[in-house]
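All protein chains of the complex are present and in place, except for one that has been dropped.
Chain naming follows the written order as A, B and C, and within any one chain the residues start at number 1.
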Amino acid sequence: MLDQYRDLMATASFNRWAGFRVVAAADGESELRMTWRPDDMGQYAGFLHAGLIAALLDTACGLAAATVSGQVLASQFSMQCLSPGVGDEFIARGRVVKAGRSQVFTSAELHAVTGETVKLVATATTVLVPTGQPVIVGAAA
Amino acid sequence: MLDQYRDLMATASFNRWAGFRVVAAADGESELRMTWRPDDMGQYAGFLHAGLIAALLDTACGLAAATVSGQVLASQFSMQCLSPGVGDEFIARGRVVKAGRSQVFTSAELHAVTGETVKLVATATTVLVPTGQPVIVGAAA
Amino acid sequence: MLDQYRDLMATASFNRWAGFRVVAAADGESELRMTWRPDDMGQYAGFLHAGLIAALLDTACGLAAATVSGQVLASQFSMQCLSPGVGDEFIARGRVVKAGRSQVFTSAELHAVTGETVKLVATATTVLVPTGQPVIVGAAA
Partner (left out) sequence: MLDQYRDLMATASFNRWAGFRVVAAADGESELRMTWRPDDMGQYAGFLHAGLIAALLDTACGLAAATVSGQVLASQFSMQCLSPGVGDEFIARGRVVKAGRSQVFTSAELHAVTGETVKLVATATTVLVPTGQPVIVGAAA
């Protein structure tokens, strides 16, 4: 199944550009990783741009939701930015809080890794809506 | 002053990569534009990725706040995704709702433009914290 | 129709206790009013309690949504508290931002009135889910 989630992730051109790697996706939980690139990922002070913080958290939430509810679209996203996004590697972990028929509620945390140091950068919650499509993409191909 | 905000925006490597263009920034209001690129901006269904929706809204909020409070950092971000992000061009407009000493409250709207059609894609609110630095970057250079 | 929204509001025992008055409810917009009572509405510093700020904003959003989509339940609520809730009277105005089949997106503002002075206290956005029931309650009674 992990390969199917990786294939689904890779259909998103932005995810490919950002280099999101699916480390885990099962049973309402997910883990994504991304390597820091100063040349195209920074905000004005040189930290990880809030758009990429949001992208990692939102994608981890969507991936966790997909393991329970198939393909989903985010409708509401809330994020707390706790610490500047400074690190060599970023790890986003998502988790389904409640999966209903018409809405899936999830939460996620983003950590920055610098050498041996791991630091909580941001947390988020999302509301997602199942599209009714399964995770498997391009099955006919 | 507009040139100073453009310079500030351009110090962010992610903004340069995404091609954010500052159209307006004054008196607590801002306007940013971005041209759609399918090859590196899409989510899995081919719409604008939520990370870029967030990046546009968050940056428009930050820019609006900067016109009143100098440099700022976002601490909380909430977004409603109303319609799929489909368009040739995206326009984000930010606005300061209240600027306090320790916190600035802002809101923003993102529209997609396709030919003559303009559609509301998402709305957001952010809480930002002034860093105490003015907008002018690298004045000594 | 306004009487039907007033009847719907009055079925909520908390709304009766708080004295919410429906001033307007039509075409995706709503207005609610409430008179301040220091004896049971304050937080620890004597301002309007955040729970009542949330109640006014959430109810104004629900009422605006009901004018378009029938009975609704809130699933996500985000609030910015801009100024202490100090006033003799509070006015909450709600508005539908987008009404979809499975989700309704709304926003609201809360103002405090003291004599001639009107002050913005808080803003909110909500995501609501239509229950499929019309607004008219107890029609068979």
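A few remarks follow.
Operating definition for what follows: a residue touches a chain if its C-beta (ideal position, glycine included) is under 8 Å from a C-beta of that chain, and two chains touch if they have at least 3 such contacts.
Owing to the predicted nature of the structure, the values given are computational and were not obtained by experimental measurement.
Listed by label, the shown chains that the missing chain touches in the whole complex are A, B, C. The chain not shown here is touched by just one of B:S13, B:S30, B:Q43 or B:S78, and that residue is B:S78.
Only one of the listed residues, C:S30, C:S75 or C:Q103, touches the absent chain: C:S75. Although one chain is hidden here, its contacts on subunit A can still be listed: residues 78, 80, 82-83, 97-98, 105, 107, 120, 123, 125, 127.
Touching the omitted chain from subunit C are residues 8-9, 11-18, 38-45, 49-52, 54-56, 58-59, 71, 73-81, 84, 137. On the side of subunit B, touch with the chain left out of the figure occurs at residues 75-76, 78, 102-103, 105, 127, 129.
Throughout what follows, only the chains that are shown with their structure count from here on.
Once the centre of each chain is set as its mean CA position, subunit B and subunit C turn out to be 30 Å apart. Centre to centre, using the average C-alpha position, subunit A and subunit B are separated by 21 Å. Annotation for subunit B: residues 78, 80 touch two or more other chains.
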